[in-house]
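Here the complex is missing one protein chain, while the rest keep their positions.
First chain written, first letter: the chains are A and B, and each begins at residue 1.
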Amino acid sequence: MTSSTILKTTSLLLVTLFLIFSFFLLWRGHDEPGGGFAGGLVASSAFALYTIAFGAVGARQNLVIDSRLLIGVGMALAAISGIPSLLLGDAFATGRWADVEIADREIHIGTPLLFDIGVYLAVLGVVVTIVFALAEEED
Amino acid sequence: MDDALLILPMLVPLLFACLAIAVLRWRHVQAALTILNAAILIGLGIALMVVVWDERVIVTQVADWPAPFGITLVADLFSAIMVLLAAIVGFSAAIYSAATIDDRRALYGYYPLFNILLMGVMGAFLTGDLFNLYVWFEVLLISSFVLLGLGGTRAQMEGAIKYVVLNLLSSIIFLTGVGLVYGMAGTLNMADLAVRLRDVEDEGLVLVVSMLFLVAFGVKAAVFPVFSWLPASYHTPPVAVSALFAGLLTKVGVYALIRVFSLLFAEDQAHVQDVLIWVAGFTMVTGVLGAAAQNEFRRILSFHIVSQIGYMVMGLAFFTPLGYAAAIYFVAHNMFAKTGLFIVSGLSHRLLGSFELKKLGGLAKHSPEVTLLFFLCAFSLAGLPPLAGFFGKFALARAGFEAEHYIIVGVSLAVGLFTMYSMTKIWAEAFWKPYPAELPGDFQVRRRQPGMLVMTIPAVIFAALGVAMGVAAGPVFELLERAGEQLADPSGYIAAVLGGEPE
Partner (left out) sequence: MDIALAVLGGFAAAAVAPLVVARAGHYGGYLLALVPLAVFAFYLSLAFGADDVAAVSWTWIDALGVDFSFRIDGLSRLFGLLISGIGAIIVVYAAGYLKGDPKLGRFYLFLLSFMGAMLGLTAADNLVTLFVFWELTSVTSYMLIGYKHEYQASRDAALQALLVTAGGGLAMLAGLVLLGIAADTQSIAEINAAGDVVRDHHLYVPILVLLLIGAATKSAQFPFHFWLPGAMEAPTPVSAYLHSATMVKAGVFLLARVNPSLGGTTEWTAALSIAGGATMLLGAYLALNQYDLKRILAYTTLSALGTLVMLLGVGTELALKGMVTFLLAHALYKGALFMMAGAVDHEAGTRDVRHLGKLARAMPITAAVAVIGALSLGGFPPLFSFIGKEVLLEATLENEWGAFWLLLAVVAVSSPLLVVAAGVIAIRPFFQAGGEPPKHPHEAPPSMWAGPGILALGSVVLGLAPVLGQGWLIEPAAQAVAGEEFEVRLALWHGFNLPLAVSAMTIAAGIVAYLFREQLRALTWPVESRVAGTVGPTRGYEGFLVGIKRGSAWQTRKLQHGRLRRYVATTALATVGLVALAAFTNGGVPLAFDVGGVHFYEWFLGALVLGGGVLTAVARNRFFAVTAVGVVGVGVALIFLVFSAPDLAMTQLLVDVLTVILFVLVFYHLPGPMLQARRGVLVRDAALSLAVGATMTLLVLGVVHADRPTDVSEFYAAAAYAEAFGRNVVNVILVDFRILDTLGEVVVLGAAALGAYALLKYRARDPEGDEQ
């Protein structure tokens, strides 16, 4: 892959923006268009872009965690999010909600959000795994 | 309690898969985790059996949304039996894998995928939702595709491509069917569908749409004329994978056929019955003839899977409790015998280094233990009493004659002869014939390797189960007859899912 300085600079900027946007999508998903799946896709686009600009090796390092392990973590988190209700004697994945106060704002969060985070991570892991593998083929 | 019992068969393999991903570099740890997972699944299967034993249908509404709005998981006797059987196959295949799967395959995700496959199978057996069934089919398809291709030899990839393309096609047809059914009845819950499809004004439309399911599940089950993916692929991957697939994949298709046609499309059976009987007959005959043309151990076995699926479809086609019971018995017997045979093919490969019959020989003389295992599995498959296969055949014949379907029974019995023919072909070539060359110098060493012992365990399990199912055919059929009655009269199932009393 060719990588010019301009591409590198702009892509760094874009990657940051994409990541922030992906968190935003994940967070607001329950009420507005978005969600873990879309968020995960946007985040992975960020890494895809980064890979194209800087190569797979650098992208891998920036991900911190092994991409396949990320898939595992995501899937496990999604699965585990349903277990509390099971332990409490309800059906699997029955929504558990709590009002949490963060920075003076009352926020209604629940296990579905946890599930969505799992989805986000898994999707991210999935796409970057494939992208890295393909990109490393190139090298 | 029911809530946990119904979801755990999916959750446990998923979590074990995630754990295995974390330890990809340690093959033995992964293998141990997988065996443990399968052992837990056997435990869950037994627990399910205990709970549904008295014909209680247990239900959980995932995320606590009442049916038909959420996704319902259900277990009746049929489901519970299938869960237990699949767990046993998974357990044995996991043991076999532990002895045969190399570091590299382990590193590239063999065990996580193995566990995910089990998750998909369990989900398919336990879900009460048509779309959710589709999801589990996808889980199965993708994980099996990768297991099939893992290793990347040319033969493997060719097989895997055919496998995935044809099965994706089946998935599309299935999904279309789901969409159409939803369009007609406005629900995806199978029990709810059973009720609402009855009220659809144009019954003929339901019948027409049901044909999509027949094709879609027919591909999965590998029936005539859409079985080609199976003989194209099953002989290519490591034996552990062949054995696992032989025991599980097509049986999920058969399960889906039985479930859907006994529950959803049970109203207008005359046409479906005709079609199923033709399909069953052609599947048996073409499968067994396909086997007769082969000269490679696993290819013969692969075609036999097809042939035997015909018997299961035939049991379904009668739409009687005894027919269902016979079909389920046949499924169980086949899972044992066929998985066992694939493992025996692996044992003989380990000893003599080939799957080609002409390069094999002398096993009767040099390896009595493999000989005995093959004998028990192969002659069970060929329907030799008092092994399990005979009672499957007998029950089907009885069910068919009682329902006055004489011709298909005749065909099924004649096919039995051909089955025996190709089993004796393997027997004569690999076991009786003298080994064509100098016996490998380390033959006796290999025979006594610890790995060989571990590989033999699953075959012993299956051979023993084949014998046990024959000797204890009484209690087994007592159970299966009740399972068959539940399928023939789904009112208990429907009531359990939707609430209220059975009609």
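Keep this in mind: contacts are C-beta pairs under 8 Å (C-beta built on N, C-alpha and C of every residue); 3 or more make two chains touch, one makes a residue touch a chain.
Values in this document were obtained by computation on a predicted structure and should not be read as measured data.
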{"item": "Contacting the left-out chain in the complete assembly, out of B:56, B:198 or B:349", "value": "B:349"}
{"item": "Of B:9, B:70 or B:310, the one touching the omitted chain in the full complex", "value": "B:70"}
{"item": "Per the touch definition above, residue among B:78, B:125 or B:229 touching the missing chain", "value": "B:229"}
{"item": "Contact with the hidden chain (one of B:217, B:391, B:462 or B:493)", "value": "B:391"}
{"item": "Residue among B:5, B:420 or B:465 that touches the chain left out of view", "value": "B:420"}
{"item": "Omitted-chain contact residue, chosen from B:205, B:439 or B:454", "value": "B:205"}
{"item": "Those residues of chain A which, in the complete complex, touch the missing chain", "value": "29-38, 41-42, 44-45, 48, 68, 71-72, 74-75, 78-79, 82, 92-93, 95, 97, 108, 110, 112-113, 115-116, 118-119, 122-123, 125-127, 129-131, 133-138"}
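What we mean here is this: only the chains that are shown with their structure count from here on.
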{"item": "Residues on chain A engaged by chain B in the complex (per definition of touch)", "value": "68-69, 71-73, 75-76, 79-80, 82-83, 85-86, 89-95"}
{"item": "Touch list for chain B against partner chain A, complex", "value": "3-4, 7, 11, 14-15, 17-19, 21-22, 24, 60-64, 109, 112"}
